[in-house]
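As you look at this complex, bear in mind that one protein chain is not there, while each of the others sits in place.
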Amino acid sequence: MASFIKELKRKKVLFLMLLPAFIYILIFAYIPMAGSILAFKDFRYNLGIFKSPWVWFKNFRFFFISGDALHVTMNTFMYNLVFIVVNNFLEITFAIILSEITGRYFKKITQSTMFLPYFISWVIAGVIVYNFFNYEFGAFNGIMKSLGLPPVDVYNNANWWRVLLVFFSAWKNVGYGTIIYLSAVMGIDHEMFNAAEIDGANLYQRIRHIILPSLVPTMVLLFLLAVSNIFRGDFGLFYQLVGTNPLVYDATDIIDTYVFRSLMTSSDIGMAAAAGFYQSVMCFVTIIIVNRIVKKIQPDYALF
Amino acid sequence: MRINRLKFRADIISFNIIGYILLILFSIVCILPFWMIIVGAFTSDQYITAHGYPLWPVEFSTSSFEYILNDASAILRSYGVTIFVTVVGTFFGVLINAMAAYVLQRKDFKYRNFFSFYFFFTTLFSGGLVPWYILCAKYLNFKDNIHALILPGLVSVWNMLIIKGYLGSIPDAVTESAYIDGAGDFRIFLQIILPLSKPVIATISLFTALNYWNDWYNSMLFIQNEKLFMLQFYLYKLIGSAQGLKIAADKAGIVVENPPIQSTKMAMTIIVIGPIIFLYPFVQKYFVKGITIGAVKG
Partner (left out) sequence: MKKNLKLISLILLIVFVLSTVLAGCGKDSPTTSQTSSPVKVTPSETVEEPDEIDISEHRDLIMLFVGDKVADQDMVYEEINKLAKEDLNCTVTVKNLSWADYQQQYPLVLASGEQLDLVYAAEWLGYFEQARKGAFHEITMDDIQKYMPITYEEQDVVSFEQAKVDGKFYMIPNYQFEYNVYRLVGVRMDLAKKYGINEVKTIEDLEKYCEVIAQNEKQMFAIAHEGSGGNDNFALFFRQPNNLHMVGGGSTVFAVKYENGEFDYDNLYNVYTMPEYAEYAKMMRRWAEKGFWSKNAASGQGKINDSFVAGKSAVDVWHVGGVAQDIENAAFNHPDWEFDIIDLTPESFKTVNKFTNNGVAVSINTVDFGRSLMLLEKFKNDQRYFDLTCVGIEGKHWEDAGPNKFRPGPDADKYPIYGTSMWGWMSEKFRRVSETEPPKMRELINSWIPDVVYPITDNFIFDDEPVKSEAAAVANVISTYSTIFDLGMVEDVDGALAEMQDKMLKAGFDKVEAEFRRQYEDFINANR
């Protein structure tokens, strides 16, 4: 404690600069965190969070007794993992292309268009996708028919969804992520490029030996941040695009949609909190392990 | 030397060809749905219900825009609220995040690890919606208050860590030499670090602004007074009413007349995106390659 006060005195300004964020997080994140105990309570409206009776792990049972828990947890994890890999790969590719390509206006225009999907809510996206892929009148089957191919029942086919979900996740998020990598490319010390040029390195060599290595810290950071949410699914993506189609639940059910369906009729506050708590714990354990591994390999890249 | 130059050209040309193809492909994928939205907005509702959204304009109609702009003053006011919230929120949000990020990456700051964890931990665990809502609604006076729209998105740990990651690439020597010159911590941050981190500050400003612009949830939770509605909330009300009425009609048999919704959704999407789409080209000018750290040092 004494050393803390000493540090506080020595680095007064730094502490002051940290203070707004510190207080904000205390109020908006840590105080409500006490409400996590809802997961262990039988919430009663007239008693409030703290006085409602404890039921301990009873709220968690609904999720586990049906035997689907493992399956939807794995789905959530696998989809997110694929999203992380595919999206980051595309983001890095596009960031490098955008930084090295010639044609100023072309760059500007494509960069702006890549951002468009970010503004389209999943609900609207769902409408468009249905319009495109529905069996009878969709544009997709229209094209198939005009090519003389048999129509495809995309909506009832789990394999199609495995691909489409990855595709649409990239569609919506890659424009956003590209910018982070682009700003990282911009941050590379220019002297290194000059040096490379003098050494006679070609463009591909420059990308391999200068740009990619300088992107590693950003990659690791984004990877760690994504991993810390790996058990939380993008509800809108899954719910609005796939809809409530039981035939493909095996392939498309994630924790968030599963819980939504289970609690739709009862809207039990304690059980909803329990599901959220389960996701938090899973994420926590995962990130602790992953962060430790990263720390072993390269301490500077670890989150904490 | 000559051979060398030719070699350069070959790789640049091949890179450009691949790059153009990939970018054009991806841009088409991004533009196509947007194109359908625009066409849909200008198509009559009857046509859409009967035949789906067209790929090419048929039965041109502006009735959806007329329907929305029926109450043009509300939309205009909502633009005002949204712009105000976005500007104020982005300014303070980025400032607070950047300051914290700077402190967290200072290697001589003894407790940086602890504080990093303090912030990061909240992305893993949260109290959930109910406790947060009770806190905001009951104790922090969020009801019908403009700060209900600004505060919830102000500090983002994710953004903070991105900035921190970027600042980590600036050599410590920059800070140290400034120290020797007698500059204080805040001045170093403001006059040396911030200018050096323009690309990431621009990026995070953009993200924060987009988040504010896209926010409808806080309007829904806390705002009853339509003078304080954010733009996106109008869109969500429109979409939600179709879905909600469907459920209500199903469960309670409540029959409510509803407005032309199909094309209106699309028209509203266009109105909501509005000017924010021009923010990006504006931010782009800060993505200048070759910020030369050495130059600052010397």
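As written, the chain order gives the labels A and B, with residue 1 at the start of each chain.
In this section, a residue touches a chain if its C-beta (ideal position, glycine included) is under 8 Å from a C-beta of that chain, and two chains touch if they have at least 3 such contacts.
Fair warning: this is a prediction, and the values are worked out from it, not measured in the lab.
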item: In the full complex, displayed partners of the excluded chain; value: A, B
item: Given A:Ala39, A:Ile269 or A:Val294, the one touching the chain that is not displayed; value: A:Ile269
item: Candidate in contact with the missing chain, chosen from B:Phe26, B:Phe42, B:Phe121 or B:Phe189; value: B:Phe121
item: Omitted-chain contact residue, chosen from B:Ile12, B:Met220 or B:Ile277; value: B:Met220
item: Interface with the undisplayed chain - residues on chain B; value: 46, 49-51, 71, 113-114, 117-118, 121, 129-130, 133-134, 137-139, 143, 216-217, 220-221, 224, 226, 233, 236-237, 239-257, 259, 262
item: On chain A, residues whose C-beta touches the chain left out of the figure; value: 26, 30-31, 33-35, 43-50, 58-59, 61-63, 65-68, 126-127, 130, 133-136, 153, 155-156, 242-247, 249, 258, 261-269, 271, 288, 292, 304
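Quick note on the criterion: only the chains that are shown with their structure count from here on.
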item: Chain B residues within the chain A interface of the complex; value: 4, 7-8, 11-12, 15-16, 18-20, 22-24, 26-27, 29-31, 33-34, 36-37, 51-53, 55, 96-97, 99-100, 102-104, 106, 109-111, 113, 115-120, 122-128, 130-132, 134-135, 140, 151-152, 154-155, 157-158, 160-162, 165-166, 168-169, 184-186, 189, 197, 199-200, 202-203, 206-207, 210, 214, 235-236, 239, 243, 265-266, 269, 272-273, 276-277, 280-281, 284, 287-294
item: Of chain A, residues touching chain B in the complex; value: 3-4, 7, 11, 13-18, 20-22, 24-25, 27-36, 38-39, 43, 49, 90, 93-94, 97-103, 106, 108-121, 123-125, 127-128, 131, 134, 137-139, 171, 174-176, 179-180, 182-187, 189-191, 193, 200, 202-204, 214, 217-218, 221-222, 225, 228-229, 269, 272-273, 276-277, 280, 283-284, 287, 300, 303-304
